[in-house]
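As you look at this complex, bear in mind that one protein chain is not there, while each of the others sits in place.
The block that comes next holds chain A.
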Amino acid sequence: MSTTSTVAPASAGRATPRAPRRNPLRSVPLISVALLVLLVVAGILLASRGENLLSAGSIVDILTRSSLLGFIAIGQTLVILCRSLDLSVGYVAALSSLVAAVVMDGEPSRILLGVAAALGIAAAVGLFNGIVTTKLGVHAFITTLGSGLIIKGFLDTRYPGPSGSVPSAFQGFGYTRIGVLPVSAIIMLVIAAAGALMLHRTRLGHSMFAVGGNIDVARLSGIRTDRTLILAHVMCSTMAGLAGLLLAARFSTGVGAQIYGAGYDLDSIAAVVLGGTLLLGGRGGIGGTIAAVLILGVLDSLFNQLQINPFFRDVLRGVIIIAAVALYARRQIDPKKARVRFRDTTSPSAAEPPPATEGGRS
């Protein structure tokens, strides 16, 4: 703060009274509107071809596609809110799917053990990520890139192909449905609700927002910033572990390269940011993330049904992500906060005065 006060006292002084005003324009409603629009457009597109978007089959398809990325993205939301990020989630999911399948080894009696082992190992990776990031001062980008590489090497060496097997009782996690709702999607929504409650109603949740907003202020306010960040990483990895369990249930065995090669890490970060969570931390929420994951799921499903070139999907995805985030940036109330960068310095001045909206600062 002291650096800012010498450079731009006006902006530092104004930041506080401005804070409450940004709530009405939080981006969560925006993304929900986008989801609705997309659903309507997709419905019309499909109806014109004599298909029904809201048929049981396609709802199941959308929700099944979404739940996997949803698990990972919920966890990713927590770390990004704390102004960190996790590039190892894909590898953690692969690791936990293998651990679960190998431990269960087709024995129904060992389901619990397998689940516990998979989640435990995932949580341990998160603990490692969190501790290295906070205590050793390594940027989370490097920490999680490194831990991902470590896991990748281990998996490639030890489990080059699919290993272990999952008892059929556990496969239900991947395929059972209640009505049109897949169990995995229900679990995802329940966890999302629990996560949102945690963020908005508990001390830990408030600490996460505070840490992401300004870690110095958070520490000076008596928040245990290191512990908060470590917990966020543990939760994120555990969620990735849960995604791994789901994958093991779907494949009925543990797989490595196919999972971590699928790009879940970058996809999840994209979904979180698409959902309106600031990459700079401190603002956003799980609701937006879920809406973004559903948008990506609907798009995938739509492209599948319209039989559009799958590579075009990537192009469109890239454009949508950039356009959406540009739109958010335009809508930011606080122009000083708008230029998001991976800046470790937590001074609020780490944004350039925007050339276009110069008048707003007068």
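In this text, a contact is a pair of C-beta atoms (placed from the backbone, for glycine too) under 8 Å apart; a residue touches a chain by one contact, two chains touch by 3 or more; residues count from 1.
Please note the rule applied: contacts and distances are computed from a predicted model.
For the chain that is left out, the UniProt protein name among "Na(+)/H(+) antiporter subunit C", "Autoinducer 2 import system permease protein LsrD", "Pyruvate dehydrogenase E1 component beta subunit" or "NADH-quinone oxidoreductase subunit J" is "Autoinducer 2 import system permease protein LsrD". Checked against the full complex, the one of A:Ser48, A:Thr157 or A:Gln307 touching the unshown chain is A:Thr157. When the missing chain is restored to the complex, the residue among A:Gly90, A:Gly148 or A:Gly205 that touches it is A:Gly148. Panel shows chain A; residues 1-3, 6-8, 132, 136-139, 141-143, 145-154, 156-157, 160, 215-216, 219, 266, 269-270, 273, 279-280, 309, 311-319, 321-322, 325-326, 329-330, 332, 338-347, 349-356 of it touch the chain omitted from the view.
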